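In this view, the complex is presented without one of its protein chains, the others remaining in place.
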Amino acid sequence: MPGQAAELVFNEATKLYEGREEAAVDRLSLTVPAGEICVLVGPSGGGKTTALKLVNRLISLTSGDIRIDGTSILEQDVVELRRSIGYVIQQVGLFPHMTVEANIGTVPRLYGRPRSWIRTRSAELLELVGLDPSYAKRYPAQLSGGERQRVGLARALAGNPPLMLMDEPFAAIDPIVRARLQDEFMRLHEEVQKTVVFVTHDIDEAIKVGDRIAILRPGGRLAQYDTPAAILERPVDDFVAQFVGADRALKALALRTLAEVELGPPADGPRVPRDTTVRDAVSKLIETRADSLAVTDDDGRIVGSVWLEKLV
Amino acid sequence: MTLAEQFHPHTFVDAFRFMGDHTGLLLSKAGEQVELSAVALGIALVLALPLGLWLGHLHRGLFLAAGVANLGRALPSLVLIAFGLTVLGIGFWNNTLALVVLAAPPILTNAYFAIDGIDRDAVEAARGMGMTGRQVLVRVELPLGLPLVLAGVRIAAIFVIATATIAAIAGGGGLGDIIVNQATYGLSGVIAASLWVAFLAFLAALTISVVRRAASPRRIPVP
Partner (left out) sequence: MVVAAGPVIPDFGSGSSCEVNNGWFCTDWVHAHWGDTLQPALLQHVELSAIAVAVGLAIAFALALAGFRWRLLDPPIGALSDFLYTIPSLALFQLLVPLTGLGVLTVEIALVSYTLVILYRNLIEGLRSVPADVVEAARGSGFTRTQTFLRVELPLALPALLAGLRIATVSTISIATVAAFVVAKGLGNPIFIAIKQDSFKTEILAAGGLAVALALVADGLLVLAQRALTPWTRRARA
């Protein structure tokens, strides 16, 4: 079974459906370095899901190429290719007739791993995604939406794939659980370091989760491909600026926490922990109409203070 | 006899000749059968249809509906005919009783599931607009559930015609009289009568399909 992270390269990848004038994906070229999370965002019809499905060949390329660690996807057997890529979709698609454990063990079983190995691996992965190992014998119908998504994630990771494709995985989850899943996913990624291509229509999710963001415009053309900070500070044109939102300056503030800010001398004021984002800190200042905030460390001790000029 | 020896397709030709020679007989027998079937089906409809519709509307009695369906299928038609005969003796009503018992389950069950299975949102919207229970049933649930309800009636009609044929041995008359009397009418007569029985069944099924088509002219769009 594969391992490690792979580099993914789109090279003029194009998908044109018959009878249509505009391409679904138009000469997409970008490189996702190994171990990074690349988020594909864009409005509906922008071709982001199509681009994703080109990678595991659920949709076939019209022209251009896609390479994983240098090997073209067209040169590989399609079934082998899919087994080496972790695939997570919005409705999860858990097999209702299999237990959680069997679901997770799907790809390893295809590789011929024995049941005992799958049992151990399932237990490991359940813990990794934050579920109690007792879930192993349950059926999908007995799980909540958030739990199902976690199992879907575990299933995608089971084969230790170097590349993962995620198609709006958290879109169907309610906002509170979604935020938690996003956080856990990012924590997981730090542990597991796989290359991930993540599709979403939610720009805020993209900014939060992505190492790099690729914005696709209708017609499947790449508008901008850069880090979240760069996109927020220097949108390449009006389309990107509008898509990102008029409040992009504020959004950019969400990218940094108080830990990265030079703190003033300890003083009194409304307390905020050090890991608060700059944006939330500004919001706190407005809410309390205070002149400054007291920044606390993990133990709750005041270690410094901040005020508006320091933050913006 | 081997299979080859038993293969006499020319009997069908003879059967058509029989039909030509005995049209009057076949028609009167067919008439008897239609009369018996129609009465039985009518009674079954009066008894089972409103019950099934109302239970489905209330979403109550699933156990009854499913149980009746199962039981109805498990009761062999021949047994019912024989039973009717022993209880009521020979005549018109022993067979009618048996046929009603046979026809009621599919009508009841299909009516129940047809109404029970209607999209709850549509029903809720109707209620929210101020319709009474009965209005909801008649104006919303019934039109939407009509195809399935009529499918049940169709099955019942086919069962009834099929069993009315067998009822000949219990004095039920009809085309079955000819079929069980090969000595008198010969194999060609039996085949002729069988073809007519099949035709009757198709006619009944077709009639109900036409009613179904007429009752729902526009396909209900799926949201």
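Each chain gets a letter, A and B, in the order it is written, and its residues are counted from 1.
Keep in mind that, in the parts below, a contact is a pair of C-beta atoms (placed from the backbone, for glycine too) under 8 Å apart; a residue touches a chain by one contact, two chains touch by 3 or more.
The model shown is predicted, which means the values in this text are computed figures rather than measured ones.
Student: With touch defined as in the header, list the contact partners of the absent chain among those displayed.
Tutor: A, B
Student: Given that one chain is not shown, which residue among A:Thr14, A:Asn56 or A:Thr296 touches it?
Tutor: Residue touching the absent chain, from the options given: A:Asn56.
Student: Please identify which residue in A:Thr106, A:Thr257 or A:Thr277 touches the non-displayed chain.
Tutor: Hidden-chain contact among the options goes to A:Thr106.
Student: Residue-wise, where is chain B in contact with the chain that is not depicted?
Tutor: For chain B, the residues touching the absent chain are 1, 3, 5-12, 70, 73-79, 82-83, 85-86, 158, 161-163, 165-166, 169-170, 176, 179-180, 187, 190-191, 193-195, 197-198, 201-202, 205.
Student: If the hidden chain were put back, which residues of chain A would touch it?
Tutor: Contact residues on chain A toward the absent chain are 56, 58, 79-84, 87, 89-98, 106-107, 110, 138-142, 152, 155, 165.
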